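Every protein chain except one is present and positioned as in the full complex.
And then chain A:
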Amino acid sequence: MESVVIGINFGSTNSSIAVLAPNGHFNVIANADGERMIPSVVGFSGDEEFSGTQALQQAVRNPKNTLEGFRKLIGKKFEEVKVSSDVTHPDMVSKDGVPAYKVNFKDQEHIFTVPEVVTKLLQHVHEEAEAYLGAKVTGAVLAVPTYFTEHQREVLSQSAAAAGINVLQIIQEPVAAALAYNFGQAPVKGDAQDKTALILDMGASSFDVTVLSARSGIYTILETAHDEALGGAAFTEQLVQLVAQEFKKKTKVDVIGNKRALLKIATAAEITKKQLSRSPMAPCSVESVAEGLDYHGSINRLRFELASTKLFAKCNELIEHILEKAELTAGAIDEIILVGGATRMPKFQSRLRDIFPETTMRLEQESDEAITVGCAAQASLIAGFDKEDIVASTKENITVTPHTVKPIGVVGSNDEFITIIPNHTPLPAKRVFEFGQAAAGQQEVYFALYEGEQDPLPPKKEKVEKVDIGSDDEEEEEEDELPAKPTFHKTTLLAEVVLKELPAGAKAGELKIEATVQVDVTGKTTITLREKKSGKQVRAESA
């Protein structure tokens, strides 16, 4: 049988699998029912054990024996779980300090630890992959949120191994998303791309914001933050509240505190919420909410957005907070990468435009598939490597590297600073670029290298709290000032180099001078100037 490597996104709500297709694209694969998302749910009913879609289908009927939201408990101790709001199941117990679920299975009480449940789900994912591909899966790359600890990653790795998966590597979710978009990876030889991305990932249970720099294709996370009160589930909850109120108005029955009723409404609201991303109005029907009474209504998008105003505002606050922490202006962000199903909400995207009126937003990939695709890309990249080599490459002696603190560059014609090696560039670094000589017949050229500093940011305008009426077209568009690209000025002259005896008689700009600047891990700088036709060159190295 053929063998392949895959990417697995094990989300706390949904999981998915991607693989390199013959056409060079990465495809997210569908299960037997044609679904690409596998709910991260495990359930037990009678003598049977389910995972994925089937497990979710029996969740309302059988909540006691349905396990979800277990991903974030990976690697945690029972005590840690008890205090937080993480308990998603009524019967959580400790098994040797590890959180575990007590369920009824085959007419008996069973206790499954979190890692065991994870194994069950991953086993299911693995089987789906092999069934679809008709091939043996020989390795997989998985992704975890940036806030996962080393221990949590280790436990996940073991759980996956127990499911029969050969874990090639576990990478960070925002990094996987960046890889899915080939962010900053495309440079042709020698032509480095230095870019900065903002990766916004709103899944069901959390909103993760990450600033990621790509320097010559190497990623560094500059800042990251997340807020678990801002996941897609929080938005669904707004809808649940709306429906509960209306149900009470119509039937005089209060469902507050009625867990089963709320769960039923939530299941319907989840669907309604997704529909509202596509259409301005969506129905919501729940049969037998409470006391045998049904609910049939519809909700318009405006109402939903109005109810969620605070949540949307908080999302933007978190983004602005992280930009500030990273000492970046909105203009310094080259691309925004949208990840996670909940970033499909139109209002979320339009509110982003308040901060980033024109920044490129990447959402060509289905937002909840970007991570999977990135994992598959990484998997196919390292498929041929020895396991030891992969492990060795992720060790600190390689991944912890000196980075530049300030940009290094040259000064252009009107005294503006032009960055060659930006700040946050991992060392050693090398950049190659080209100049012409200035005057006709000029036979010596002079190259000066400077360190620079960002110009001070313009004072922040006091934001007037906008009364959000929830609709784009009714909003009074303020004069939107484009966030300025940060500018720099020179501070320190680092080095000067002169290339002499250039071929005589060249027209202005005709001679092409290639400059190579290299900075090694200690900060030692090497500059090479070379005239491309004659090959005449000079090389100078700092002490």
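One rule holds in what follows: contacts are C-beta pairs under 8 Å (C-beta built on N, C-alpha and C of every residue); 3 or more make two chains touch, one makes a residue touch a chain; residues count from 1.
The criterion applied here is as follows: contacts and distances are computed from a predicted model.
J.: Consult the UniProt record of the chain that does not appear here and report its protein name from "tRNA (adenine(58)-N(1))-methyltransferase catalytic subunit TRM61", "EKC/KEOPS complex subunit BUD32", "J domain-containing protein" or "glutathione transferase".
T.: Options "tRNA (adenine(58)-N(1))-methyltransferase catalytic subunit TRM61", "EKC/KEOPS complex subunit BUD32", "J domain-containing protein" or "glutathione transferase" considered; the missing chain's recorded name is "J domain-containing protein".
J.: Touching the hidden chain in the complete assembly: which of A:297, A:346, A:436 or A:486 does that?
T.: Touching the chain that is not displayed is residue A:436.
J.: Give me the chain A residues in contact with the hidden chain, please.
T.: Chain A touches the missing chain through residues 2, 22-24, 32, 131-135, 169, 171-172, 175-176, 179, 185, 189, 191-192, 212, 216-221, 374, 378, 380-382, 392-394, 396-406, 408, 410, 412-413, 418, 424, 426-428, 430-439, 442, 444-447, 451, 492-500, 508-509, 513, 518-519, 521-523, 525, 527, 538, 540, 542-543.
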